[in-house]
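The complex appears here without one of its protein chains, the remainder shown in place.
Coming up: chain A.
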């Protein structure tokens, strides 16, 4: 959905990519207007979780102006300056903490003061990246751009399953004046697989059953598989029952692929078998590994963002096939920053695909871009 520019305000329609637009607007300093937000729905206007996101953005910025129409179907957002610092936010349990955490991760390096955010809510959600995945797969990407890890940290204090949540995480992020250009074209081979199985307010055997089945699949490929179980008790287990698993595959070039699966929400009538869950997660991880690339497919957009926000130098990265989300993110990047990626599909040897005709190979995409020379204007120099 291309934007229309009205005297330097980008005008969008629809609630989709709400988060992308707000992130890019906050970073670029360009005002946006979003119209027709669910205008044809029975429940028009912004959802609670989106309003919560605006609240969060308001907390980490100074001078932000938000105007909502009465029906909530239209929003005007004029970003201020990213402040960061100590932030506590109770996220809306409709979406996971990951929904909010990804925003903070994108904005974190460009704040005035190092971000120290406490987020409360649902740590593992169906729609969003879980906090485990962010911790294991997204933070290493940021580390590549800031090089020195001074205080980059994501701590899961309590876990919380939907629908009630009750989880809590602490996210710390250092600030940088500018990001380094990155060349990341090899990702190596998977050398170890780690994982966490959590069981919240359910029988601890569930966790062990998940571990068994997941391990069963993974051991066929690699002997180095360790899966921890995290049996939460009392207040640490959040408010709702649930269990799930996240598996991480680490390559010998520090690329992390992560897959996760969780039980269906309690009270929905369906039952998840732990064995199925473990197997499903393992298959997803294999899927992710097969897709390949330097980063996990869920964080392609973060990679693209940080590449584009680098200095005026060339960054080159190779990722797996672009997800829809990344594609729209690239489009948004072009609209906000005017930066365009050179994308090339790297065609693999054709013989292999001839051998197995029923399996279309995932093409790797080589992303090349010149950073826009973004500097963190909010940081203070003495």
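The criterion applied here is as follows: a residue touches a chain if its C-beta (ideal position, glycine included) is under 8 Å from a C-beta of that chain, and two chains touch if they have at least 3 such contacts; residues count from 1.
To be clear about the criterion, contacts and distances are computed from a predicted model.
When the listed names "Eukaryotic translation initiation factor 3 subunit B", "Bms1-type G domain-containing protein", "Vacuolar protein-sorting-associated protein 25" or "Terpenoid cyclases/Protein prenyltransferase" are checked against UniProt, the chain not shown comes out as "Bms1-type G domain-containing protein". Looking at chain A, the residues touching the absent chain are 1-2, 8, 13-20, 27-29, 36-38, 40-41, 62-63, 80-81, 99, 102, 112, 127-129, 177, 181, 183, 189-191, 217, 220-223, 252, 280, 283-284, 286-292, 297-299, 301, 311-314, 316, 321-325, 327, 330-331, 334, 337-345, 347, 349, 351-352, 355-356, 359-363, 365, 368-370, 372-375, 377-382.
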